[in-house]
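This report concerns only the one structure given below.
A single protein chain has been omitted; all remaining protein chains appear in their positions.
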Amino acid sequence: MVLDAKIPEGKLEDKWRNYQIQSKLINPANKKKLSVIVVGSGLSGAGAAATLAELGYDIHCFCYQDSARRAHSVAAQGGINAAKNYQHDGDSIWRMFYDTLKGGDFRSREANTYRLAELSAPLIDHYTQQGVPFAREYGGTLVNRSFGGVQVQRTFYARGQTGQQLLLAAYSQLYKMVRSKKVTMHTRSEMMDLVVIDGKAKGIIVRDLITGELQRYVADAVVLATGGYSRVFRLSTLAIGCNGSAIWKAHKKGAYFAAPSFTQIHPTALPQSSEAQSKLTLMSESLRNDGRIWVPKKKDDTRVANDIPEDERDYYLERRYPSFGNLAPRDIASRAAKERIDAGHGVGRLKNAVYLDFKHAIERFGKQTIADRYGNLFTMYKKITGVDAYTKPMMISPAAHFSMGGLWVDYELMTTVSGLYAIGECNFSDHGANRLGANSLLQASVDGYFILPNTINNYLAQEIKSERPDIHHVEFDKAEQGVKDYVDRILSVDGTKTADHFHRELGKVMWNDCAMSRNKTGLEKAINQIEDIRRQFWSDVKVTGESKELNTELEKAYRLADFIELGILMCKDALQREESCGAHFREEYQTEDGEAVRVDDQFTFVSAWDYDEGNFALHKESLEFEFVQPTVRSYK
Amino acid sequence: MKITFKIWRQEGPNDKGGFQSYEVNDLTEDMSFLEALDHLNEILVLKNKKVVAFEYDCREGICGQCGVFINGRAHGPHDNMTTCQLHMRSFEDGATITVEPWRARSFPIIKDLIVNRSAFDRIIENGAFISAKTGTAPEANAILISKTVSDRAMDAAACIGCGACVATCKNSSAALFTSAKINHLNGLPQGAPEAHQRVLDMTAQMEKEGFGHCSFTGACEVECPEGISIVNIAEMNARFIKAKIFG
Partner (left out) sequence: MTLFFRKSIIAATGLFLCIFLIVHLSANCILLLPEDMARGMYNSYSTLLRESPLIKIVAYLLYLSIILHVVYALIVTIKNKRAKPVGYKVSNTKENSSWASQNMGLLGVFILIFIVVHLANFWARIKLGLGEEVGTDSVGNKDVYEVTSHLFHNIYYVLFYSLLMFPLGFHLYHGLKSAVKSLGFYHRKSLLIISKVSLIYAVIVSAMFGIIPFIVYFK
């Protein structure tokens, strides 16, 4: 299949407008007759559900949590980017577009990335209107701060809780539409499979997480907004419930999976402290605005941080990347930390961390200013570690974070299955091989609020003419039976090891061979190891309880089964891409001083994988750079 | 570490339920409380027993999904903290930890330690929004908002909706939750057009859900992970009077 991204004609700045002018419209009376399923209630899901409902569609929205307000968008701390140029520091849509494209190491589409930047400014207006208490100057105007990979100040924030505040706004708007009876909210409901009828996405099979009953929902289009899959590493900054199952099921039903190996390792999380650990807590990247990252110059230095004099500290980011310093992009900062830790300069009990020091910032601005900027992050750090970061440097370590990869979507955010859309983190669209800080909330929101509601009509306009299938359609029967068999199969293994055991095994393999740096041998070995884990899982996993009840252990197991398969695809994708770009660093492709080497003549494409009975076939969407020339990505 | 967990087990909403004791030997101080429960569950699975159902998601104190009563306090022994932020170093080796679900008529038990907090969603549904549609917003800096006003709105907006306030309140009052949301939105100029109706609708729903009266014991603000002040409740009362007179 030839992948057509359906990029509109015209100059870069005209493309979105041209698209809107040409797309089909649906009159309000007809919108009422059309229904859309939205899976996920984070920024993209809630935003899309609320906006589509405002437009008049009949919406069913699903989330696995007990409330839409828990979606993991809630955990984003630092902020959201927008090209408002309020700081008068030379920002513009074009600059933001370029920063994002460069940040992604020229592995995303120009048109998509430009649209992201273009719609960023109205998004801030929207959220302000919805009551998000963004930080303000004394004069009453909005404040901005800097974020990694950028030399202007374009990040808007609400203390260290930006994601939470944006999500609460989206959740409020969603519940406003629930009250208007335009949205039916299904909480504690997990999508188990996609139903495709005559090549079109027409419904989903849902498991009620309280009763374990399987339910069928039919609609004229299905929107997936299910977030990222970095829990494949087990230890990540994601919520424990985050999973890749919805997109994996869609992938198995024909949606191509794009660039699965593009996963971001965040440089500033709290280090792992024990085997039993379930999660790595993120400390906002915004801390790198004022915090300085260093390790002791001496290997295996056992002195406490404050006893190490200035001239024996190695501020390695400032040393290696003088122009961006501590604000180098995430992939680069993570890799630099890994390099120092591997070289024996790591700190902490397990020697797996680096220092993030606020001493100089406190000396310069005073403790109060630092507390104003990051107070809740310091409090959080103290709650978790018991250490006061005002007096001792924080210890941080890289952790699996964002997945740039996801379902392949065209300019309209439609996947390769007609009528199936993927929005927010679960698609592959704007970030290329690496996402810049504070662009995640932006992409999720823009997809949900502004893009999807303007593209879905182009598809639904035809669907109005065709009859909506019945939930007793044979495809529904098949899908439901498939889910039932799958769940029963997991329960019937009755082996000797827990789901968590296998998840830990999978996580170790993924972290060692498919995380910050990768090589051919390691990836090939990893694929074999994961195949082994898969075999063992299906012959030796033990899940207690039944399918027709609230069973958290069962949920873990069936999500893990998908992660195992996804892990294999990630390794295959990483293996196939014989170059280093963004977060994907192949050890075979680096300069003498350890910088990434891109191979543009062979790999300027988006890899899109087709699933075929357990095998994956690679398709390539070639990336055309019409307006910007890819350059060597340097932050030196 | 050796810990004895005394945990409330209840199969379903209509089951009677009761405490079960579990001794776990190989815990470490670095473990979070929820990781200790994870560990207990792995042991239970291998013993062919059903796992303890408990809630969690983000495990970094922001999503609000986790929450149990630990040794007589919502979210455990520390002030202003979520259950997921609690670590085993807060307990003595050999201790017995009693774990109970949130107790309130409006939060019926679903299973074991999991309760149904959808009453909160319904309070939000009844007015905790600004009814402007996507696409109608004016330029963000067109309305200036002083830092003080914005900061106060943010203080209230920080609520994570975990339900600890209701759980710890002897009257199961949802006044802190409701007032935080009202003060967040009504404190901002964007929320002004619907301010009165919002107070009336949200408080009416709060009552309809069967939450009790606020006695200002102050327990809620101590247990609130975000430290939301009970002064918010007083402010809600003032807004209510104003809404009754001018609304």
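The letters A and B name the chains in turn, as written, and every chain counts its residues from 1.
Following the convention adopted for this analysis, a residue touches a chain if its C-beta (ideal position, glycine included) is under 8 Å from a C-beta of that chain, and two chains touch if they have at least 3 such contacts.
From a predicted model like this one, the values you see are computed outputs, not experimental measurements.
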| item | value |
| --- | --- |
| Visible chains in contact with the missing one | B |
| Candidates B:R9, B:R73, B:K133 or B:K147 - the one touching the absent chain | B:R73 |
| Residue among B:N141, B:N171 or B:Q197 that touches the chain left out of view | B:N171 |
| Touching residues on chain B - with respect to the absent chain | 8, 19, 69, 71-73, 77, 79, 98, 100, 103-106, 168-173, 175, 200, 203-204, 206-207, 210-219, 222-223, 229-235, 237-241 |
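Everything below uses one rule, namely that only the chains that are shown with their structure count from here on.
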| item | value |
| --- | --- |
| Gap in Å, rounded to a whole number, between the CA centres of chain B and chain A | 27 |
| Residue ranges of chain B in contact with chain A within the complex | 28, 30-32, 34-35, 38-39, 41-42, 44-46, 48-51, 53-65, 78, 81, 85, 87, 89, 110-111, 114, 116-118, 120-121, 124-126, 128-141, 143-147, 150-151, 153-154, 157-158, 160-161, 184-185, 188, 190-191 |
| Contact set on chain A toward chain B in their complex | 47, 50-51, 54, 65-70, 72, 74-75, 84, 86, 122, 124-126, 128-131, 133-142, 158-159, 161, 163-165, 168, 171-173, 175-176, 178-179, 185, 187, 210, 237, 239-241, 273-274, 276-279, 281-282, 380, 383-384, 386, 449-450, 453, 496, 498, 500-501, 542-545, 549-553 |
